[in-house]
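Omission of a single protein chain aside, the complex is shown with its protein chains in their original locations.
For reference, chains read A, B and C in written order, and residue numbers begin at 1 within each chain.
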Amino acid sequence: MNNQRLHRIGVLTSGGDAPGMNACLRAIVRTAVYHNLEVIGFQHGYRGVLLGEYQVLDARSVANIIQRGGTILGSARCPEMHHAEGVERAAKNLKGLGIDALLVIGGNGSMQGAVSLSEHWSGQIIGLPGTIDNDLGGTDWTIGFFTALDTALDAVDRLRDTADAFDRIFLLEVMGRHAGWIALFTGIGGGAEEILIPEQAYDPETIITRIKEYRARGKKSLVVVVAEGACNGGVQQVAVDIEGHGFETRTCVLGHVQRGGSPVALDRYLATELGVFAVQSLLAGETQMLAGKLGQANQLVPLREALADRNHQPPTHLLKINRFLAT
Amino acid sequence: MNNQRLHRIGVLTSGGDAPGMNACLRAIVRTAVYHNLEVIGFQHGYRGVLLGEYQVLDARSVANIIQRGGTILGSARCPEMHHAEGVERAAKNLKGLGIDALLVIGGNGSMQGAVSLSEHWSGQIIGLPGTIDNDLGGTDWTIGFFTALDTALDAVDRLRDTADAFDRIFLLEVMGRHAGWIALFTGIGGGAEEILIPEQAYDPETIITRIKEYRARGKKSLVVVVAEGACNGGVQQVAVDIEGHGFETRTCVLGHVQRGGSPVALDRYLATELGVFAVQSLLAGETQMLAGKLGQANQLVPLREALADRNHQPPTHLLKINRFLAT
Amino acid sequence: MNNQRLHRIGVLTSGGDAPGMNACLRAIVRTAVYHNLEVIGFQHGYRGVLLGEYQVLDARSVANIIQRGGTILGSARCPEMHHAEGVERAAKNLKGLGIDALLVIGGNGSMQGAVSLSEHWSGQIIGLPGTIDNDLGGTDWTIGFFTALDTALDAVDRLRDTADAFDRIFLLEVMGRHAGWIALFTGIGGGAEEILIPEQAYDPETIITRIKEYRARGKKSLVVVVAEGACNGGVQQVAVDIEGHGFETRTCVLGHVQRGGSPVALDRYLATELGVFAVQSLLAGETQMLAGKLGQANQLVPLREALADRNHQPPTHLLKINRFLAT
Partner (left out) sequence: MNNQRLHRIGVLTSGGDAPGMNACLRAIVRTAVYHNLEVIGFQHGYRGVLLGEYQVLDARSVANIIQRGGTILGSARCPEMHHAEGVERAAKNLKGLGIDALLVIGGNGSMQGAVSLSEHWSGQIIGLPGTIDNDLGGTDWTIGFFTALDTALDAVDRLRDTADAFDRIFLLEVMGRHAGWIALFTGIGGGAEEILIPEQAYDPETIITRIKEYRARGKKSLVVVVAEGACNGGVQQVAVDIEGHGFETRTCVLGHVQRGGSPVALDRYLATELGVFAVQSLLAGETQMLAGKLGQANQLVPLREALADRNHQPPTHLLKINRFLAT
């Protein structure tokens, strides 16, 4: 299945970083080295391509990183890639460096950048889903989601321990500006009484009604998991709305804590499988694809389709189920 | 979709216990209560059916257990269920208690018991996959696997920290008498140099050859993950075989530590989804099915098929991949 | 050393709850039962005394709680105990119940309540230091501090993972309205660049100067640990002050997450030792004492002294040390 013209590949991690990116880099580099490819790692995402900041990655350079959070390459958002000028410069630099193919680990914005780049550059491009938000089409799961989830869940468990002592409503804000995956899975897994996600309209009256029902049934302490984007004004607004009805609240904002930590087993497995698969796909001549996991299978999906996949919604039926589970 | 003749259901946890069994019980009980069903929880698996040891489970009885390891019902292996006499007694007791349907959370042995029971009892039976071993057909994943995996992986990470200081070979025995899922995923996720599983013939010579290769390349400390059933004589025999060639080894046996701990998010999600789905399936009149997860979908598979599913092998291609990843 | 008049003792957990309170209850109850004492557990702190809400605690009632966060008795702050009327009612109720001695697990406010109570009630009283804040005199450490610390430290570690990817200043607010123990130890342990505690005047200019120095030395991402009470307006004000100088910040507010979780070994050890010691001290006839740990020894210190102990300040010399450690 070897691709004779493939000699030097580039790799970068882009957008918000996610646990497992390092495990993915390790798999990519070692698979590439095994196939006698040279690997160039760009620093801080597309910025490294634009600024010519990179390093050669050999098998040793990715030793002992499989268990590390963050990304040894650094990540960044790169606004220049939203403009033709920036994209053209990136393409030019890749050509100048003799890069035959580029692997991009990141989320939606990073894949959008890959698509733009493919319009100005003739090298092969394959994307790998690396984001804690799990909001990318073409794959069931994204690298980093599982770890972020367990971080948020641990917070809910700890709140639960203390919740019973006091008649309070605990609000936990988790990441998810546009996608409710983390909030939904954290809320279901933590037995939260309420789960607020961007995919559902924010309605303070319904929340207040439910809080009153819980209280009427004798449940004094409640946990509400709130995705960042569930409400204009965020968790602070939710707190104001609830306190306005005479209930005492306490707020926790996990923030970037969710991006860190040693990746859990499933993120490492996903990162490793997809890293190997992406390099093998390059060798097979594939391009402009996302290397994703659908069910138990590794699958290639055209990047444009993955980006257009509006079906990759979180399973909102769980919100209805939660109505009788958190009783 | 309501099943008019369903009034009282029984539930039990059976076989080796697994993190997430409690989350599954919670989902079952609360879904059942929501649908006005009465729930009888049998203690210590089928033994509770045979001895008439049970309790009525209401919505409150499963409060605050979603995060707890073990099972509040207790579990047990029940040799009586291997004999017609025992099965008939179980059937008789279920009739005597007016049980209309039974939910069985467990692994292979427990599902075999459910099939046997269905030959002597006319009530509905649905099985739920609850075992850390992930060795059941009809489902991609079993409740408890993900938590056991992270427990074992944490051990590998800790061994890695210390490994570099000394020229030693660390042997970590993990669970899996017949199935290599835990060992395989732990080894891949932990970057282990060798992974020994029951699905591959044990060959000490190959291992020794590879150890020598690693040493020749300057890698002094190695981690070998060994499934219980990978070698007659277990990890002790592996140690003997390796030490016989002059290498120093250190052995860790995790044992039942892997069965405990608060379930990780994915086990809670799986347990919750399948618990709800199993009760809904009973209401829809289904019987003799396993409620499993295939891809993103909840699926019913006939229990006999799930048991016969010899395709539910761990992805042994990962062993080959590991040859160039752990370099 | 037996105290012939001691038959029935009461115990309560009061104020903000802390990991290890359950381990302490277990030790108290089992030591008391061993000495043939009857134990009454009041619910929700002094409120249970005022409202007559309590339960008899036998050896079984504290089984399997040593590892649990929170407190099985519930906790509460009790404003009535700040007024003579409330205290007199508490004293009357204790007499009415035939309580010979009371053990109070809590922080400063709870010990103040105990002192007030001793003015109206003739029973023996011994306090046990249970608060995550470590701000009580008469003991080196309080039950719960070590666990809260590790929770906060884990958050710093996770922020560090992600920090390197971006040029940002991460602000982590931890508990401590009046005491900087958690912030100080979290900051030192996490290698935070700045640590803001209530014991030192808040000075935004110094902070800005230092941030500029770090940046000048090429350090782009910084972690600042902020105790709740370090600045009027809390971490939000700190963020405003820093952003006012053109630096980008990200804020995390851990909040009550720090009160929960399974207690770490040292909190369980402290809770167990002090629980046993407190009961033994009652049997020896002691009263109006705090049962604390000084060095390796269990020590009784008069409650009034413990409350007056203004020397129990966090080791602020660590702030100076941190200047050259976080470089």
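Basically, a residue touches a chain if its C-beta (ideal position, glycine included) is under 8 Å from a C-beta of that chain, and two chains touch if they have at least 3 such contacts.
Small disclaimer: the values here were computed from a predicted structure and weren't measured.
Enquirer: Which chains here touch the chain that is missing from view?
Expert: Looking at the entire complex, the absent chain's contacts are B, C.
Enquirer: Taking the full complex into account, find the residue in B:G10, B:G41 or B:G74 that is in contact with the omitted chain.
Expert: Of all options in B:G10, B:G41 or B:G74, contact with the hidden chain holds for B:G74.
Enquirer: Can you work out which residue in C:T13, C:N93 or C:T186 touches the chain that's missing from view?
Expert: C:T186
Enquirer: Based on the whole complex, identify which of B:R8, B:H35, B:H120 or B:R250 touches the chain you can't see.
Expert: Going through B:R8, B:H35, B:H120 or B:R250 one by one, B:R250 is the residue touching the chain not shown.
Enquirer: Could you pull out which residues of subunit C are in touch with the chain that's been left out?
Expert: Output for subunit C: 23, 26-27, 30-31, 33-34, 59, 64, 66-67, 140, 146, 149-150, 153, 157, 160, 185-186, 188-191, 262, 264-266, 268-269, 272-273, 276, 294-296, 315, 318, 321, 324-325, 327.
Enquirer: Using the document's contact rule, name the residues of subunit B that touch the chain not shown here.
Expert: Listed in rising order, the touching residues are 17, 19, 44, 68-71, 74-76, 151, 154-155, 157-166, 170, 172, 250-261.
Following the convention adopted for this analysis, only the chains that are shown with their structure count from here on.
Enquirer: Report the chain whose CA-based centre is farthest from the CA-based centre of subunit C.
Expert: B
Enquirer: Just send me the rotation angle from a CA overlay of subunit A on subunit B, rounded to the nearest 5 degrees.
Expert: That pair's rotation angle lands at 180 degrees.
Enquirer: Cα centroid separation between subunit A and subunit C, in whole Å?
Expert: Computed from C-alpha means, the inter-chain centre distance equals 36 Å.
Enquirer: Provide the list of subunit B residues touching at least two other chains, using ranges where the numbers run on.
Expert: In subunit B, no residue touches two or more other chains.
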